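Omission of a single protein chain aside, the complex is shown with its protein chains in their original locations.
Moving on to chain A:
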Amino acid sequence: MNYIIGAFKPACNISVTFSDGKSRKQVALKKENGQTVMVPLFQSQETISGKISVEPVSGKKVEHNGIKVELLGQIEMYFDRGNFYDFTSLVRELDVPGEIYERKTFPFEFSTVEMPYETYNGVNVRLRYVLKVTISRGYAGSIVQYQDFVVRNYSPPPSINNSIKMEVGIEDCLHIEFEYNKSKYHLKDVIIGKIYFLLVRIKIKNMDLEIRRRESTGSGSNTHVETETLAKFELMDGAPVRGESIPIRLFLSPYELTPTYRNINNKFSVKYYLNLVLVDEEDRRYFKQQEITMYRLGETSEATL
């Protein structure tokens, strides 16, 4: 269990325990300060319940105007630091105003919470879920304690999952046809495919398949787009000739991918692309980018990232 000291003056210790904390899966979460902590994992529609215990520092009493716990879903834009957009906010009152002399435990429960978005840590944006415990005090300032948790939502395999097949080229120079077996991949999926060389007039040195993540935040003129290359996977070494076909088999599991997020709360989107790059002997790059949809497959034995 994590005891996180969040208060400025630790007049008391607040700890949050989840009711199925021992059996619930824990995943790593990167904090703002760079530390990685293990936090429980939830999905939408789950009931989040547990106990919150407040233990005054020995011998002192804690006077308060009431204790509450909030479940917050927040989106934080880094260029707009400090501003949180709460897309979800649920409150449970735990105690009426009074004094606490000794350790006191309050049960809480948020039943079947709607958590449509997944926890996400991007370049310019962060989406987090947190339990916020507040001990309100008049003059001394409130004591606030946060407990992060992670939300991941699973999708069933898509009913339609067409392959991506395309012929591209530069006239009289290079014509290729490539095929990826699907357009939608789950996070542990394998991309199978092939590249077929129809015409090769340039001296190709090698060919890579890149996985790129495009994160766009904001809207309108304030849109920020950040593209990261998460994987660079060499497919071919050397110059092929006409008629050659090169196999693709790329396991996605080694890479830190998330599902595709489309227009999350009108704040941001995260999209994935496969970028096929051919490099010739003069280091000129020829590429073709194709979007793929990533999804999280409901799987009980999913390994930790």
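What we mean here is this: contacts are C-beta pairs under 8 Å (C-beta built on N, C-alpha and C of every residue); 3 or more make two chains touch, one makes a residue touch a chain; residues count from 1.
The rule is simple: contacts and distances are computed from a predicted model.
Peer 1: Between "Spermatogenesis-defective protein 39 homolog", "Archease domain-containing protein", "Vacuolar protein sorting-associated protein 35" or "Transmembrane emp24 domain-containing protein p24delta9-like", choose the name on the UniProt record of the chain that's been left out.
Peer 2: So the chain that does not appear here would be "Vacuolar protein sorting-associated protein 35", according to UniProt.
Peer 1: Using the touch definition up top, pick the residue from A:71, A:100, A:235 or A:292 that touches the left-out chain.
Peer 2: Per the contact definition at the top, the residue touching the missing chain is A:235.
Peer 1: Check the options A:138, A:157 or A:247 and report the residue that touches the missing chain.
Peer 2: Among A:138, A:157 or A:247, only A:247 touches the chain that is not shown.
Peer 1: What residues on chain A make contact with the chain left out of this view?
Peer 2: Per the touch rule, chain A residues meeting the hidden chain are 204, 206, 231-241, 244-247, 249, 251, 253-254.
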